[in-house]
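The other protein chains are all here in position, but one chain of the complex has been omitted.
As written, the chains take the letters A, B and C, and residue 1 is the first residue of each chain.
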Amino acid sequence: MRALVLRPRRGFRLDDATLLVGAVLTALLVGVALLSLVWTPEDPARMRILQKLRGPLVSGLLGTDHLGRDLASMLMRGAFNSLTIAFAAVGLGAVLGTLAGVAAAAGPRFDAVLMRVCDALFALPPILSAIMLGALLGPGAPTAIIAIGVFMIPVFARVTRGAAMQIWAREYIMAARMAGKGTVRITLEHVLPNIAGQIIVQVTIQLAMAILTEAGLSFLGLGLPPPAPTWGRMLAESQTYLTQAPHLALAPGLAIAAAVLGLNLLGDGLAARLDPRRRQAS
Amino acid sequence: MLAIRNLSIAFPGPDGPVRVVDGVSLEVARGESLGIVGESGSGKSMLSLATIGLLPRSARTSGEIRLEGRNILGMSERALCGVRGRRIGMIFQEPMTALNPAMTAGQQIAEGIRLHRAAGRAEARAEALRLLDRVRIPDPARRIDSYPHEMSGGQRQRVGIAIALALKPDLLIADEPTTALDVTVQKEILDILDELVADLGLSLILISHDLGVIARSTDRTLVMCRGRAVEQGTTEAVLRQPTAAYTRDLIAALPRRARAGLGAAAPLAAGDAR
Amino acid sequence: MLRHLARRAAGFAVTFLLISVLVFGMMEIVPGDPASAMLGTSATPETLAALRAQMGLDAPAVIRYLRWLGGLLSGDLGVSTTYGVPVGALILERLAVTLPLTGLAVLLAVGIALPLGVTAASRPGGVADGVATLYAQAGIAVPNFWIGLLLIMTVALGLGWLPAGGFPGWGDGPGPALRALLLPALALAIPQSAVLTRVTRASVVEVMNEDFVRTARAKGASVSRALWRHAVPNALVPVITMLGLQISFLIGGAVLVENVFTLPGMGRLAWQALAQRDLIVIQNVVMVFATVVIVVNLGVDLLYTVVDPRLRRRA
């Protein structure tokens, strides 16, 4: 599957801009998430039910939710929770997926087996399987991580396999083999570095997808259990207040959009920077 | 027929515009064939692209390219479309990539015809068949419906020529037509070009880095080096009495027997003053 | 050619079997059984045992698996424990909603992404390119159930042009049914079209640099003709790959949009069946879903050969 790449327009300038904006947004995101561990305007779990559904700036920076909790603090702590789940899930998906993909490209025997497993995983309806996992492992961060991560494995496997196969077909791999290098060393020294660009692009895209899937899971009552706020659950719970208190839905929605935008731009910028072939093209 | 005066082409580079073609002037009369020779990167391809107005958007040009009196550089895109294919035909270097992999040979030739003439599908196809025969493709009836990846390099180049000839243009530009082909096929392609020039009275610009090709089938020759025209004259003159040092180097680079075959000037003794 | 198809069919059979074991196994170890789901808070041990017997749940797992698999192959998918109707009919009813919904969503997604992506690629850095990139980034970032809600608020309630949810069924003609599917299809299509726009744009820009596009221009073809007649057909392969991936997601992942628009589709059937632990329905829904995904993959492969003759000989 060809990597989703934003073609650079005039040589360097666009790549740098994408990378810069992406890096800044992501840094901001991670910064807020880490800060929330130490300080938040209010304790995100503290309820003042009588001050519920207050608008932004009326009570606290972004107002309060349906149970009177401070929205700004919840968003900050939510950033940390959503990001940890997303990074862990993508970590799981990327590592296992890449391993499978690279192994499939290296050994034809692996290829048949792994691709069948990937097809099977791919054919399971994502949301349904997440619910099954939720019921099986019980709610909690590990379940959310596994439920989201498992379905990334086939995606990473497919991307890595495709890219790795292209590299295996190159002449310099024949040369390396002539030099007596084993399949594993070739994979580590030649294959992986060359497909790193495409993997990184996939990582940032899947990070964005992970945050959205967590929102979907929370909508189904599966994500991280209360009182730990996550953007997904805030969005899900804001749904019935859309007409009365739109800021409840807007705040997490915009946060997710900014995070996804930042991660995607970072991914595109990195991909353009890492993949020499793309950088020189007119 | 075609007159280029003081043509310069520049591209915006990291530190200021880079001149790829610098003040080149040349003329091609009707029925005459002009060879342009020079190393790769000497600007000869850019020159040909400029002639049919297909330079990349970022190119900045100055000077004139007059085709039968009308200046190509000033022309609108719509007018240029009228010129390309009908007045000037172009043959490219890489037969492997020059043809659309998703269209059959017949379709690609017929498209050229139907772009300029209100010809029906059947009529265009018949014309394409005739053209394929004209460029001596083996078994044209089958080849008309085969895809580029089902043909050899030589056959594909023949289709390229057929495409360029579709509308009997006045001027044919062949940009390194034989470079990507092996020697035997090169000779066949060049024979076809010579025949066409002779039969149809076309003007031809043949671009190549290979002096042998230029010597064989061009009346006059222009030598280019780093974007500048260093020498221009009849092919015999350029070969026998090269005036520019660069031309002599080019000739010196030819293997001895090839040089003799072409009647080119003997190289100066080593140590000559350049 | 036949050998190739046979090998692929064998591959699918293995995948099919693998999925059936996977889903049956999952349902066996998931806590909670249909009897307890049915009896709720007034479940006494006695009635629970009686219901389990009635549902044939006390047979050993392997026997039930083989009985189900046998039924699957012979076309009798068994009877739903919650609804008491044959599962086959139930799934067909739901497919009559999900397939048109997915089809409409794909059409809308392609309808948005192809023109946007191609025009963006025709003038990199131009206005269209800016719009396409912005749309792509924003489209990916917004969850589809959220877009669904906004559409209900604005189009259905605000302007009253389209129904705010529900599905009138195909009984009284395609008109009302399609009107009911339009907004949910749009909610599904927007995020998908965002991804598709990016893929289309990248692929078309890549192809525009190919030599044969310049040959076409040299023949006198205008920029747009060279773009649409020459560049786009050759840029479709990666687009189709992405489309194949998205279709499988749309079919299984639409449960959230189906929920917001109260559409009786496969997603909600799966969700309700899981809540009721209606094993027969879940297992068959997953198998049908897997079949659809496999068929879609086959379709994608066939589409490759149509679009790119070079692949024709190999497939």
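Some points to look at:
We take it that a residue touches a chain if its C-beta (ideal position, glycine included) is under 8 Å from a C-beta of that chain, and two chains touch if they have at least 3 such contacts.
Throughout what follows, contacts and distances are computed from a predicted model.
You can't see one chain of this complex, but its UniProt record names it "ABC transporter substrate-binding protein", from the set "ABC transporter substrate-binding protein", "NADH-quinone oxidoreductase subunit K", "Cytochrome c biogenesis heme-transporting ATPase CcmA" or "Alpha-ketoacid dehydrogenase subunit beta".
Counted over the whole complex, the shown chains touched by the missing one are A, C. For the chain left out of this panel, the touching residue among C:149, C:231 or C:251 is C:149. Among C:122, C:215 or C:259, only C:259 touches the chain left out of the display. In the full complex, the hidden chain is touched by chain C at residues 30-34, 36-48, 50-51, 53-54, 82-85, 90, 93-94, 149, 152-153, 156-157, 160, 163-167, 169, 259-265, 268-269, 272, 275-277. Touching residues on chain A toward the chain that is not drawn are 45-47, 49-50, 52, 66-68, 131, 134-135, 138-139, 221-222, 225-227, 239-244.
Quick note on the criterion: only the chains that are shown with their structure count from here on.
Averaging C-alpha coordinates per chain places the centre of chain A 21 Å away from that of chain C.
In chain A, the residues touching two or more other chains are 282. Within the complex, the chain C residues that touch chain A are 11, 14-15, 18-19, 22-23, 26-27, 29-32, 121, 124-125, 129, 133, 137-138, 140-143, 145-146, 149, 153, 195, 198-199, 201-203, 205-206, 209, 238, 241-242, 245, 248-249, 251-253, 255-256, 259, 267, 270-271, 274, 282, 285-286, 289-290, 293-294, 297. The touching residues of chain B, when paired with chain C in their complex, are 52, 54, 77-78, 81-86, 89-90, 92, 94, 97-103, 111-112, 115-116, 147, 149, 160, 163-164, 166. Those residues of chain A lying in contact with chain C across their complex are 1-2, 4-7, 9-10, 14, 112, 116-117, 119-120, 122-129, 131-132, 135-136, 155, 205, 208, 212, 215-216, 219-220, 235, 239, 242-243, 249, 253, 256-261, 264-265, 281-282.
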